[in-house]
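Here we show just some of the chains, and they stay where they sit in the whole.
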Amino acid sequence: MYSLTVCDHIMIAHSLPDPFFGPAQQLHGATLAVEVTWRRHELGPHAVVMDIGEASSALSAVLEPLRYRNLDEHPAFKGQLSTTEAVARHLSDALRHHFDETFFAGLTVLLREHPGAWATYDIAFDTD
Amino acid sequence: MYSLTVCDHIMIAHSLPDPFFGPAQQLHGATLAVEVTWRRHELGPHAVVMDIGEASSALSAVLEPLRYRNLDEHPAFKGQLSTTEAVARHLSDALRHHFDETFFAGLTVLLREHPGAWATYDIAFDTD
């Protein structure tokens, strides 16, 4: 199995309005460092998993609507908590539609919310 | 699959009394940077893998008995080598009893013994 990972980041604001989240119920923000990993069983004709530039552009395209935004007002998180896990799921779902899935085995989105904690969402296309 | 990772570290002393370990047979020490990853197939009611604070507290609780200790005198490593791998296994076994396994797919403990070498122990709850 081969994989390729590219990185980017976004700065967002949000609140987590459930007593479960303690002080994070208040409006606050985060820099989410993002790593997207694409996996495939065999390389394509150019001996790569994917063009790095194309991988970066696709990642940038799905991040764009979230950059410098208050997620409390974003339609994707209407009526649901915009936890790091939920944002990872949202980005994975958005990314998979940028590429022809038949070439890939799966993808993982990792979101580092601070240097000591991160979350991932992983899709295996084969077994979906 | 979702995952959440939290980090901590411990500073321990130990010796590895087997000629296999060369100079590390002497009493020496290590800062073990610890990363614990919890995996689950679906998120719970708060849209998280686990509360980060709770994950950190559980990690701290299992690390506490090892902090600033000489593992040569620790009952968990009596009669066995306290290699990085063995410490990772010990921490994984201790951590799994802190949570209701039915909610999780597995966990991984990674111990970085220096910036260029690390070991992991991984449990998949489903297939155990």
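Labels for the chains are A and B, by order of writing; each one numbers its residues from 1.
Simple rule for what comes next: contacts are C-beta pairs under 8 Å (C-beta built on N, C-alpha and C of every residue); 3 or more make two chains touch, one makes a residue touch a chain.
Nothing here was measured: the structure is a model prediction, and the numbers come from that model.
Complete-complex copy count for the single protein sequence, taken from this structure file and not limited to the 2 chains in place, is 6.
To be clear about the criterion, only the chains that are shown with their structure count from here on.
The centroid of the Cα atoms in subunit A and the matching centroid in subunit B are 27 Å apart.
By the touch rule above, subunit B contacts subunit A in their complex via residues 1-8, 43, 46-49, 51-53, 56. Across the complex, subunit A meets subunit B through its residues 18, 20-22, 80-81, 83-86, 88-89, 115-122, 124.
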